[in-house]
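Mind having a look at this structure? Questions to follow.
The other protein chains are all here in position, but one chain of the complex has been omitted.
As written, the chains take the letters A and B, and residue 1 is the first residue of each chain.
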Amino acid sequence: MSRDSLPGDPRFFQRLGPFSVQALAEAADAEIVGNGDALRPLKGVAPLQSATAEEVSFLDNRRYLPLLAETRAGAVILGSAFQDKLPPGCVGLVAKTPYLAWARVAALFHPVAPARPGIHPSAIIAENAVIAPDAEIGPLAVIGDRVTIGAGTAIGSHVAIGDGVSIGARCRIGSHASVSHSLIGDRVALYPGVRLGQDGFGFAVGPAGFETVPQLGRVVIGDDVEIGANATIDRGSMRDTVIGAGTRIDNLVQIGHNAQLGRCCIVVSQAGISGSTELGDFVTIAAQAGLIGHIKIGDKARIGAQCGVMSDVDAGADVIGSPAMPFREFFRNVAFLRKMAKRPEKDDS
Amino acid sequence: MSRDSLPGDPRFFQRLGPFSVQALAEAADAEIVGNGDALRPLKGVAPLQSATAEEVSFLDNRRYLPLLAETRAGAVILGSAFQDKLPPGCVGLVAKTPYLAWARVAALFHPVAPARPGIHPSAIIAENAVIAPDAEIGPLAVIGDRVTIGAGTAIGSHVAIGDGVSIGARCRIGSHASVSHSLIGDRVALYPGVRLGQDGFGFAVGPAGFETVPQLGRVVIGDDVEIGANATIDRGSMRDTVIGAGTRIDNLVQIGHNAQLGRCCIVVSQAGISGSTELGDFVTIAAQAGLIGHIKIGDKARIGAQCGVMSDVDAGADVIGSPAMPFREFFRNVAFLRKMAKRPEKDDS
Partner (left out) sequence: MSRDSLPGDPRFFQRLGPFSVQALAEAADAEIVGNGDALRPLKGVAPLQSATAEEVSFLDNRRYLPLLAETRAGAVILGSAFQDKLPPGCVGLVAKTPYLAWARVAALFHPVAPARPGIHPSAIIAENAVIAPDAEIGPLAVIGDRVTIGAGTAIGSHVAIGDGVSIGARCRIGSHASVSHSLIGDRVALYPGVRLGQDGFGFAVGPAGFETVPQLGRVVIGDDVEIGANATIDRGSMRDTVIGAGTRIDNLVQIGHNAQLGRCCIVVSQAGISGSTELGDFVTIAAQAGLIGHIKIGDKARIGAQCGVMSDVDAGADVIGSPAMPFREFFRNVAFLRKMAKRPEKDDS
């Protein structure tokens, strides 16, 4: 790997530091171990294979142990199970949850840039919009009537915020997002091209074709939610579409009208949740999975990739396949079919 | 449900009325029954569980009968099968197709806002574009050479309409939509972020890599079509990509070059229709289904969710699975596999 492709290219990323090992250990809630130089200031983060003595790296997965043996990193964040594998001269930062420790250390060097207070002169702002003085409104954004935008929130370029929308504090709304009929909490991130609050897919069969059913609900987004690029979330028809606090939604996800997601759910890219379906808390929906409408998914259930869910799923259940079935059953079926289809068929007589 | 989350939040929705029961019955083509106060004016719509005596509600599904028994709604739209379950003091509006009746009553209270005639000063309009005097052109829209825009059409903010495009009357083009190489009928709705008319995915293998095949067709959209947020419809290569009148396309749907959709088809979110495939009229494609290219789907065929269609489908057929098969066969296979894989295998000898 050339130095050119290292993380944190200064053309794109701000870099703070250097930080002492002690400061990193505090940020990471980690214990300092090993015989490395714990007094050397560290200047950045890097992968095991390219880190220098002035950088901190990270190991979370047994399969990268060979890289640990050869790393020149000044310090490595890792779990206690691997601490005896630290090479000589390398400081260990032993953390209970190394990935979390890593997230915090990386964020120490490369914090999310705060909003740059001010309204770009090209933005078009309704007179009665209420925008916090330290909010940032990007070029060519359009902010509708009675919109409220909270403290420290950054609105990207070309964003459209419809009449009456409320956005909380310290949110980041990516470029080209469009938001209507929505109430958004604090610290919410919408990535570029998100579509929030448009009409749901609702129509009745009339004598001369389909007739649109008015979609009279809203979208309500809890605090700390993130919604990925080009994802679409329709507003409710008779009640609200609700995304619970802390939930993370990936790119190109579709969420239908009236859907209700609980707290800290994960919905991976290209998954779809049909109208009026309800998720508990801590539910995981893997990539390209699809949930039919009007069903309930219990807390902590896990829906596998490409799964087709046609009925309720119990709390804590693991399902996969289309139609969805328990993981064990799915892989048993796959094995059975592989075996049976291969063997020469016996005489039926 | 708090009153705060009721449908029709005045921050987002215009509300007309009050309307007499008689006016609602006319709009709904419904018969007034029951012993409620048919003279009380009604002020809005609400779900059974939260409606007040001044609101009208709706029942379409047997499983909500318990809510009907307890509703305080002043009136309820429902089918004749349920009219004897009306609670005392509640007016029944008995309709043949209650959901359609509901759509019309809700639209009476909350009609789609008409275009606000005028061109926003920030819009960039080619001198030779022809825009109906009562059309609305939103802020920062860009309208190309020779574009025509019909009466009462509303173009949202940040929309890009390419050279030569024609858009009919009373259309609604959502924010951030981009349209090129397209002819659009009347009363068409494009939701935010729709991509219409870009190059199809066409290239030939040349000696030094792929070479693009010029995409020389158009997109032709019939009257009363709706296309969901962030959906993509490529223009044809040698003929047009055609979407028949009345067809409804949901969010994040992909339609490839030269595809032909008939009248009043339904294509649910995240489905994909590959190039040159042809759909008859009244075809339903459920969510996340995929159709290979160059096949034909007959009138009124129904393609199930996540279905993978690799060959023609007869008119009226119901298919599901990947590869597609009749619904009955699919569920028979599922049941067979579940049963067989579970049981201990017999001796092969």
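What we mean here is this: a contact is a pair of C-beta atoms (placed from the backbone, for glycine too) under 8 Å apart; a residue touches a chain by one contact, two chains touch by 3 or more.
Remember, predicted model here, so these are calculated numbers, not experimental data.
Asker: Among A:Gly79, A:Pro139, A:Gly206 or A:Gly293, which one is in touch with the chain left out?
Answerer: For the chain that is not drawn, the touching residue is A:Pro139.
Asker: Identify the residue among B:Ser20, B:Thr97 or B:Thr232 that touches the chain left out of the display.
Answerer: Result: among the candidates, B:Thr232 touches the missing chain.
Asker: Touching the absent chain in the whole complex: find that residue among B:Asn35, B:Ser80, B:Asn128 or B:Asn333.
Answerer: B:Asn333
Asker: Which residues does chain B use to touch the chain missing from this display?
Answerer: 124, 140, 142, 146, 158, 160, 162-164, 176, 178, 180-181, 193, 195, 198-199, 201, 203-206, 209-214, 216-218, 220, 230, 232, 234, 236-240, 252, 254, 256, 270, 272, 274, 288, 290, 292, 306, 308, 310, 322-323, 325, 329, 332-333, 335-337, 340, 343, 346
Asker: In the complete complex, the non-displayed chain touches which residues of chain A?
Answerer: These residues touch the chain not displayed: 1, 5, 7-9, 11-13, 45-47, 97, 99-100, 102-104, 106-107, 109-110, 112, 122, 138-140, 156-158, 174-176, 191-193, 224, 226, 228-230, 245-246, 248, 250-252, 263-264, 266, 268-270, 287-288, 305-306, 322, 334, 337-338, 340-342, 348.
Criterion: only the chains that are shown with their structure count from here on.
Asker: Starting from the mean Cα coordinates of chain A and chain B, work out the distance between those two points in Å.
Answerer: 28
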